[in-house]
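Pasting a structure below so you can have a look.
One chain of protein is taken out of this complex; the other chains stay put.
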Amino acid sequence: MLKTIKVPSHITEEKLVSLYKEMWLIRYFDEKVDQFFAKGMIHGTTHLCVGQEPSAAGAIAALKDIDKITSTHRGHGHCISKGANVNGMMAELFGRVDGYCKGKGGSIHIADLEKGNLGANGIVGGGIPIAVGAALTSKMKKEGYVVLCFFGDGASNEGSFHESLNLASIWDLPVVFICENNQYGMSGSVKEMTRVENIADRAVSYGMPGKVVDGLDAIEIMNTVYDAVERARQGHGPTLIEAKTYRWKGHSKSDAKKYRTREEEEEWRKKDGIKRFRDLLIEEGIFTEEKAKQLQEEAKQEVEDAVKFAENSPQPSIESLLEDVYA
Amino acid sequence: MLKTIKVPSHITEEKLVSLYKEMWLIRYFDEKVDQFFAKGMIHGTTHLCVGQEPSAAGAIAALKDIDKITSTHRGHGHCISKGANVNGMMAELFGRVDGYCKGKGGSIHIADLEKGNLGANGIVGGGIPIAVGAALTSKMKKEGYVVLCFFGDGASNEGSFHESLNLASIWDLPVVFICENNQYGMSGSVKEMTRVENIADRAVSYGMPGKVVDGLDAIEIMNTVYDAVERARQGHGPTLIEAKTYRWKGHSKSDAKKYRTREEEEEWRKKDGIKRFRDLLIEEGIFTEEKAKQLQEEAKQEVEDAVKFAENSPQPSIESLLEDVYA
Amino acid sequence: MREITYLEAIREAMSQEMRQNEDIFILGEDIGVYGGAFGVTRGMIEEFGPERVRNTPISESAIAGAAVGAALTGMRPIIELQFSDFITIAMDQIVNQAAKLRYMNGGKGKVPLVLRTPSGSGTGAAAQHSQSLEAWLVHIPGLRVIQPSNAYDAKGLLKAAMDDDNPVIFYEHKLLYKTKGDVPEESYSIPIGKADVKRKGKDVTIVATAMMVHKALEAAEELAKEGIDVEVVDPRTLVPLDEETIIQSVKKTGRLIVAHEAVKRGGFGGEIVSVIAESEAFDYLDAPIKRLGGLPVPIPYNPHLEKATVPQVADIIEAVKETVHF
Partner (left out) sequence: MREITYLEAIREAMSQEMRQNEDIFILGEDIGVYGGAFGVTRGMIEEFGPERVRNTPISESAIAGAAVGAALTGMRPIIELQFSDFITIAMDQIVNQAAKLRYMNGGKGKVPLVLRTPSGSGTGAAAQHSQSLEAWLVHIPGLRVIQPSNAYDAKGLLKAAMDDDNPVIFYEHKLLYKTKGDVPEESYSIPIGKADVKRKGKDVTIVATAMMVHKALEAAEELAKEGIDVEVVDPRTLVPLDEETIIQSVKKTGRLIVAHEAVKRGGFGGEIVSVIAESEAFDYLDAPIKRLGGLPVPIPYNPHLEKATVPQVADIIEAVKETVHF
């Protein structure tokens, strides 16, 4: 039994420990990707979730294996937390055959259908109705799964957000909407781009519950998502959850970050959710500082291994170009 | 000075009297159109606003001449109230050269730019962002006008509604959104298609005021719209107003109305807003029952004249087909 | 054989398949007791219930997206889009999601959905309710595009569409809904990608789609009286296109006219013309190819103007004569 923290009943101490490592895996993965992009060794673009690890890891920890997610352009964290292996992810970023999409998708299109990750999406808001549809399948086929639908604050201004939440609500679908409000779209701050205090306030428009959580508190996120997911699983319909968070890096490959101050960045960095989680687990006596270090190192190593894996994976053949369009 | 009713300061007794006639003009116009469609004498389709006259007439009465409106597929009432002449409207429905669109637009595309009616729209929700853009012009050019944007309950489930209200709000644009909630989209009842008590509740999502009014009470509508319009004119941004109303007729040309009961229809018919307005004016001593009758007759006659006008208007020439595509 | 309408054929294809396959369901606006804007689903909610004939809010983007998500996870949704003009609102989900998901995933997952939608002019519905935008979809890899011209084809092709594991855009034509034809009662499938020679002839080939098939056949009857023997080829499926049948026909006749209702500029006709201009049939051409298509204007409301906007029998006759007498 945990002393000071409450967690969903299926969350064991081991799970919390692995969650800690998972957050480091996400961070190291994205840090590595950042380096490769900077060096021009990966092409295209990418969107890093460094700083946002708790909302990915914490939310997905609340799910069962059968549950599904839809992700976004900023999706590496969701992908890892939903069980993807970083080898396949890195290989995809390198555009290689062993990548999740055989090199055809790249960063913003990684999907891991086996693990229930229906995919990142290059279209802001594009995944929201897809999540609703996946939830409809669950309901119609009585499959018992819930869909956790990730999107950003910026996406909540898209029409697809509105239409999807309404549809999910009137059909009481097993879907939980989770807005990772990292304060900015690309450069547009949520304060300038909306006139609501919280994105979660928009739940009113769909007659569904709206909850605000601290996006850097993995435990709070986990509990809130868990309650919403179980509510949805029991047929009581969707919830809109907003996790207040921050992306440490620029929006994508090149971003001078003129739209925000270095002070603001510093303030948010201080609130590092991984460190906070570590302190909590130490306080709870779940692991020691050494163990924490070791896990962190392991995560780092996994990313290094992933790079090797990716580098060794072959380029797709030109013949493969025409494959996979039609089923 | 009126005894029991409060109206905006620019509303004179004469205006109230003419408003009464205007509502009859709307009703007779649409009744006549209904007959012609039934007889197959007008082609295409049309959407009648019989029963909804107070929200069209009352809302537009609150405007100044410089103000603009955007209308919907169910737009004859808005059009008449914004000052259009029924001759040109009827001619348009007949597809004749003297119609508002020279016969090229038909019922769902009548616009009267001179009078500030930016047009009906065949796309549900299609006019909402256009209203926002027109309001942007007013703000940027300091033209001082406000745009009154009409749409239905069904339209409030479109993405364009959401995006537009958000945009108007963050830019503090002089636009007032008025949802004529007639309880149904085509066949989808607002109760089944949303999970909100009031469409006006959705104003929360945009940090703007939301107001519910009795859509059959022309005076209440007028006052509420007036306040919102003046607020917008003073630069305080948009308001969402919902007028609860009912369409007496089917959705469009052919509608068996299986999605609602005859009892429900009967109940709403009893609440006829024109009759109510008449009783009020009589009570206030603004006119007598005879005068009311006479006005009603005049309205009827105007519609008859419009039919004659339309019938006498020539068909457009085939050569005109290729004209008017580009400016 | 039993005669039913094009509309009934579509409904029958859906109903028969829904009886067989629990995974199929329909979603769209007013498809419940209202029966859909054109009555295609009339009676279906009574048979299949509101879970499988799902009335939606007016939210085309969510309708399409929900269908994509449902298809990706094991259902086989049919979207009824009330008017094909509204595909403008569903376009992102159809083009950027449905069509591309499988490829972007490197061949994992599939999106078996059918989007049925009525297109075309002739009902006085004016500019925003009368377009023929099939050329847009033809341009998008990952989609199949079907455009049946009669009741028999509609039933068989819709069955094939429902059986297909890919997103299929199924264009119906409003003016064809009430046209009748012989249709077997039992379920049958017409292979996607097989054109149909609706009339054999030797002097000139007309490749026509949807309503234009009927106008071409009418023109052919007229022209036969003058001794001109017209072959009418109906591609039926635009993607994949049965190029072979068209090429063979042109090689035989040496003359080609392409007729569709959609605006000529940028229309599907250009694809047919190009297929021939690039093929071995090019050498067999005895006259320039002619396209007949909609005039470059939005569809006007007035019935005379509306009619004049799209090719009519007389236009086809004139084009054939010019081509034959070139």
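General remarks:
Residue numbering begins at 1 within each chain, and the chains themselves are lettered A, B and C in the order written.
Just so it is clear, a contact is a pair of C-beta atoms (placed from the backbone, for glycine too) under 8 Å apart; a residue touches a chain by one contact, two chains touch by 3 or more.
None of these values were measured; they are calculated from a predicted model.
Although it is not drawn here, the omitted chain touches the following shown chains in the complete assembly: A, B, C.
In the complete assembly, the contact with the undisplayed chain comes from C:136, out of C:136, C:152 or C:177. Looking at C:81, C:104 or C:195, the residue that reaches the missing chain in the full complex is C:104. Remark: the omitted chain is touched by one listed residue; of A:194, A:223 or A:245 this is A:194.
Checked against the full complex, the candidates C:39, C:270 or C:303 give a single residue touching the omitted chain, namely C:270.
The chain not shown here touches subunit B at positions 68, 70, 99-105, 109, 111, 113, 118-119, 121-123, 126, 128-138, 140-141, 159-160, 163-164, 166-167, 170-171, 323-327. Considering the complete assembly, subunit C touches the hidden chain via residues 61, 85-86, 88-89, 91-92, 95-96, 99-100, 103-104, 126-128, 133, 135-136, 138-142, 239, 262-263, 265-271, 273-274, 276-279, 282-283, 288-291, 295-298, 300. Summarising the interface, subunit A meets the missing chain with residues 43-45, 92, 95-96, 101, 103-106, 108-109, 121-126, 154-155, 157-159, 185-188, 192-194, 255-256, 258-259, 315-316, 318, 320-322, 325.
Simple rule for what comes next: only the chains that are shown with their structure count from here on.
The greatest centre-to-centre distance from subunit C, using averaged C-alpha positions, is reached by A. Mean C-alpha positions place subunit A and subunit B at a centre distance of 46 Å.
Per-chain Cα centroids separate subunit B from subunit C by 37 Å. Averaged Cα coordinates give subunit A a centre that lies 41 Å from the centre of subunit C. In subunit C, the residues that reach two or more other chains under the touch definition are 56-57, 59, 61-62. Of all residues in subunit B, those that touch two or more other chains are 157-159, 192-194.
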